[in-house]
Each structure stands twice: as C-alpha cells, then as structure tokens.
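== subunit A ==
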Amino acid sequence: MADRSFQTVSTAVDPTAVRQPIDDVDEIVRTTAGQLLEVLARLKSQGYAQLTDVGGVDYLERSPRFDVVYHLTALPTRASGVADVGRPKRARVLCGVDDGAAVPSAVRLWPNADWPEREVFDLFGITFGDHPDLRRIQMPADWEGHPLRKDYPLRGPARDRTPRPPFANKENVGSRVPPTGEVAERLRQEIFERMRGERSGESEATS
Partner candidate 1 sequence: MSNLPEWIAGAGNRPDLDPTAVLTPEPPEVVARGDDEMVLSMGPQHPSTHGVLQVVLGIDGEEVVRAEPEIGYLHTGIEKTAENLFWNQALTVIDRMDYLGPLTNDFAFCLGVERLLRITDRIPRRAQQIRVMFAELTRITSHCIWLGTHAIDLGAISPFFYAVDLRENILDLIEAASGARMNMTYFRVGGVNGDLPDGWLERLDALIAKFPGRMRDLRDLLQKNPIWTDREIGVGIISAAEAVAWGLTGPALRASGVAYDLRKAYPYSTYDEYEFDVPTRTEGDSYARFLVRLDEMEEAMRIVQQVRKKLDPGPVMVDDPTISLPPKPSIGISMESLIHHFKLVSEGFRVPPGDVYAAVEGPRGEVGYYIVSNGENRPWRVRTRPASFYNLQALKKIAAGNLIADVVVMIGSLDPVFGEVDR
Partner candidate 2 sequence: MTPYAEVATFILVALLLALVLNILPGLMARNRYRATPAKNEAYECGVPQTSSITSRFPIRFYLIAMLFVIFDVEAASFYPWAVQMHAQTLGNAHLDEAASYLSWAAQMRALHMFFLGEMVVFIVVLAIGYAYVWKRGGFTWR
C-alpha cells in the first residue's frame, strides 16, 4: 500500500523547496532576476543548446511571488544520429520574481524565447526587460488583467455573462477542499461513524 504519510501534510507554500527524489532534470539552479542572464549564458556555454521551455508559476503567499521557469536541453547542434544524441542532460532554472519586477529577456541567447516570454507577460504580467516586441500573445489586445494569476477569478471578472446554475459553484481562488454540500457531508459523516463503529466492534486484526 502507498505510504499514507503525505495524505495529511499541510499545503506547502513553496513546493519547489521540497526536493522530491525524482530524476527528471539533472541540474536545478535557483537565481534572481539579477544574475539570470549570466546563469543562462553559463549553462548555454556548458552545452545546453536548446531552450526547451519558458513558463511562469504564481505562488500567491511566497516572498518572490512568481517563478519564471526555464528548461534547457543539451542537444547537439549538428546532424547527429541516435547514438550521438544519447541521453541529453536537462537543466531547470527557477528565477524568483516579485509582482511588478522585470526579468531580463533571453531572446539574445535563444531566438525561440520570444513567444513564451510574451505569453508569460500576457498571462502573468511579468515584464521582460529588453524584449523586442512585448505585447499580448494569447488574450485580445484590449484585455485587462493577467488570467493565470492566482487572484484572477476563473470565470473572468467582466465576462460573467451566463448566470451560474447553483450546483456549479466552484471555488477558484487558492485551493481548498471543495464544498461538497450538506447531502455529501451527511453521507461522509455516516460512513465514518459506521467505520468507527465497525472497527471498535470487531477485533483490530481485520482492518
């Protein structure tokens, strides 16, 4: 049976601090906006030729509120067979950013950083320093607000057109156990009493 220890852990404010024994990336670097370009340039010179992905994460209560996450892959840059490619190394650079702070753009190191950085700006509001053409990429140009922020309501502030059926009310700010309504609550209580009743009735060996 899976070890149940994590079932009752309280919500971690900074999940990236908890280092799981997972071997998905070979190198993890946490920097701030200041040394970001220098770290990225160093990694590129070490052979990480491809910027695989640039993404944003919003940790609401954490001190540097946002994280801009860069994934790099060490691919050969000339024609090469499966053996030469082998198992390319992967790196993850986490750059902590506060609300309103700017991050230097990585377009000069890798040309394909242009669109993902525009998307992080569009959906999170993190501005990128010397980005050639920083404007919204996914949302309409006149959209206000940055949707992927945790404090942005799921259904959008001004676009609440259709009245919501009562059973479809979902909490969308932060994450809490969803309200399951009184019917479900009564059923849950009844199940737990019966479970407690059963366990105390029979001997411990059966559970």
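These made the cut because all candidates are chains of the complex that A comes from, given by their letters.
Here is the rule we go by: a contact is a pair of C-beta atoms (placed from the backbone, for glycine too) under 8 Å apart; a residue touches a chain by one contact, two chains touch by 3 or more; residues count from 1.
Quick caveat, the model's predicted, so the values are computed rather than measured.
S.K.: Since the rest of 1 or 2 are in the complex but keep clear of subunit A, which one touches it?
M.R.: 1
S.K.: For the complex, give me every residue of subunit A touching candidate 1.
M.R.: Residue list for subunit A touching candidate 1: 1-2, 4, 6-7, 9-13, 15-16, 18-22, 24-25, 49-53, 55-59, 69, 71, 75-82, 84-88, 90, 92, 110-112, 114-116, 136-143, 147-148, 152, 154, 161, 170-172, 175, 177-178, 180, 184, 187-188, 191, 194-195, 198.
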